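A single protein chain has been omitted; all remaining protein chains appear in their positions.
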Amino acid sequence: MFPVKELKRSALISLWFAFLTFPILVVKVDPLERIVQWRWSNMFYIAIGSFVLSILAKVYMIRKERRDARKKETAATEPFAQRIIREPRFLYPLAIACLIFGVSFPFLFSVYQTNIMTTALMYVVLGLGLNIVVGVAGLLDLGYVAFYAVGAYSYALLNLHFDLGFWLVLPLGGLLAAFLGILLGFPVLRLRGDYLAIVTLGFGEIIRLILENWSEFSQGPSGIANIPRPGLFGIDISFGGGITYIYYLVLLLVIFTIFVVNRLQNSRLGRAWLALREDEIACQAMGIDKTKTKLIAFSLGAFWAGLVGVIFAAKTTFVNPASFTFLESAIILSIVVLGGMGSIVGVIIGALILILLPEYLRALSEYRMLAFGAVLVIMMVFKPNGIVSTVRRSYRFKGHAEIEGDSHE
Amino acid sequence: MNDAPVILSVEGLSKNFGGIQAIDSVDLDIRKGEIVALIGPNGAGKTTFFNCLTGIYTPSSGDVYLSNPESGKKTRLNGKKPNKITEIGMARTFQNIRLFPTMSALENVMIGRHCRTNALILGAIFRGPATRREEEGIVDSSYQLLKKVGLHKQVNEQARNLSYGAQRRLEIGRALATEPFLLLLDEPAAGMNPKETEALVALIRQICEEGHSILLIEHDMKLVMSLSDRIVVMDYGKKIAQGTPEEVRSNPAVIKAYLGEDVDA
Partner (left out) sequence: MDYFIELFFSGLTRGSIYALIALGYTMVYGIIGLINFAHGEIYMIGAFTAFIVATVLSIYGFPLLAIVVIAGVAAAVWSSAYGVTIERLAYRPLRQAPRLAPLISAIGMSIFLQNYVLLAQTSDFIRFPELIPEFAFMEPVAHIVGSSDMVILVTTAIVMIGLTCLIKYTKIGKAMRATAQDKTMAVLVGINVDRVISATFVIGSALAAIGGMLIASHIGQINFYIGFIAGIKAFTAAVLGGIGSIPGAVLGSMILGLTESFATGYVSSDYEDVFAFSLLVLILIFKPSGLLGKAEIQKV
């Protein structure tokens, strides 16, 4: 079943990896004590590991080819996940089931689990917000975390200096972030895709560096502590209760966001975004103001990041610049792409996987980020369109009975 | 001979790309209700001329004015963005079809309605009565336009799955959705079979009768001769002739441009 040629190939691959990883993985030097440590066992593991993996990958490829061949014979069927999303009769019960699960989560699981789930849900919102920018409008934003930081510091600082409460700052933080989005977007949205990417990345770094270095303003790298949790009609809530409270708050925000994003996608504006992603020149020729439409998407995305930022500050009661690194932007972007660009369900699944996975991978402790990076690569290689590859529900016209009747002259 | 108001007036329009003089000081007037054809060999600069009119390229020199036939308001188009120009009332189709491929036929036309409608973020979120009415209006008028261009049976079809001829007609429908008083068509019959072309001629006539003026680029001489009130001929970026179909047909310069040699007239 498995030809010798393939075994030879795998042997070569394993040799290659043994060579590749030799200096970094095998040799360890201590320049002060002048000791060299040769860790030959590592080379052995790598050789075996890459040999086995390459065989597995090959087997997968062969299987996949066969499956694809078979698929061509039978009529192309829509993947299961997509059928569910397309059909309201599946989607609604599923959504209700998720909602019930979401609402009862704090009763079913521990405070610790609830806390993790809250984080995951926050990323769902961040993902949905960035999805407007990247997935729907097609603008590659690598500095999304800047707006998240603006939200978080808005709450921290406004509370510190002016004693403003959570509920007042929540919209304010969002608006501040959106305003900053407009300020940044105005000059840079004319740039083509990858230039926009690096400029937004740079912008994200600028915000972080300012927070880190302008100590009089932001208290520098040590951050701001003792940020109050949100109150509920002036009642102070116990620690465990507070976590549950924030959980529900975030859950509400998730529902609100899904509602809004869904409505936006099926609106005049949403259509314009999609059209802009498909053909900018045709769009302009059809009278769509490119800059304005992009700017709206960009600042809306920023608004959501700002909202989540405020909640983040309230949840952790502490903010410092280290929470807003590029890695954060990369994770949020990965959520959008991994889930399936432009798809709400995809983003939700992506966020849950990418945020819960590392949490539950804690067993892997220090290998966690290594595994995270590998998962990103592997997922992209095997599912480049994301888990829920864009199923856009286009507007379906059903109005006129003439569709069947009336024939064209 | 024609005293309808001038709606488009082009004065000394030139465009060069590096060394190439793609358009060389072209003048042109179009009056309300006219169908004007712009013809010329490949590479003559016709498409570039359209691109300069619609703001996709910036002209190197010269002026373009567009006057609304209803209000008589005259606007200088130089330096205006393409979307502004469409808003003023000039829309176009593309020689290399540029539909939104994964959007349905109806949605493509709905995009054309964008500049005549208003709902923004709040409208989208709250979807109040005004927004709902507007959306219904968009769908309705878009459907009517699809019907006009004969695509109402493919409402929900993705644009990329339509036949070539249907895509060209969809582009016309989409352009009409912006309510232009002047419609620019870039080779609308390219790739169509004779039957489709015939339907297209009827469609263009109908559009003109409904009050849109038309400037069209076309290589199909039969179509051009039967449709146009006036023909403008370009070669190497220059306007070399203009006049009624009869005048142009017998113009030696035109024959030379097309056949590449002197022909005794």
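Of note:
The first chain written gets the first letter, and so on, giving A and B; residue counts start at 1 in each chain.
Convention: a residue touches a chain if its C-beta (ideal position, glycine included) is under 8 Å from a C-beta of that chain, and two chains touch if they have at least 3 such contacts.
These figures come from a predicted structure and were not determined experimentally.
Screening A:L91, A:L175 or A:V375 against the full complex identifies A:V375 as the residue touching the chain left out.
Of the options A:M122, A:L338 or A:A351, the residue whose C-beta touches the omitted chain is A:L338. The omitted chain makes contact with chain B at the following residues, 17, 47, 51, 56-57, 94, 96, 98.
Touching the omitted chain from chain A are residues 16, 19-25, 27-29, 31-32, 34-36, 42, 134, 140, 187-188, 190-195, 197-199, 201-203, 205-206, 209-210, 213, 281, 326-327, 330, 333-334, 337-338, 341, 366-367, 369-370, 372-377, 380-381, 384-385.
Following the convention adopted for this analysis, only the chains that are shown with their structure count from here on.
Separation between the centroids of chain A and chain B, computed from CA atoms only, is 43 Å.
Residues 54-56, 81-83, 86-87, 91-92, 94, 98-104, 106-107, 110-112, 114-117, 119-121, 123-125, 127, 131, 134-135, 138-140, 143, 147, 150, 152-153, 155-156, 158, 174-175, 177-178 of chain B are the ones that touch chain A when the two sit in their complex. Within the complex, the chain A residues that touch chain B are 260, 263-264, 267-272, 274-275, 278-279, 281-290, 296, 300, 392, 394-397, 399-400, 402-403, 406, 408.
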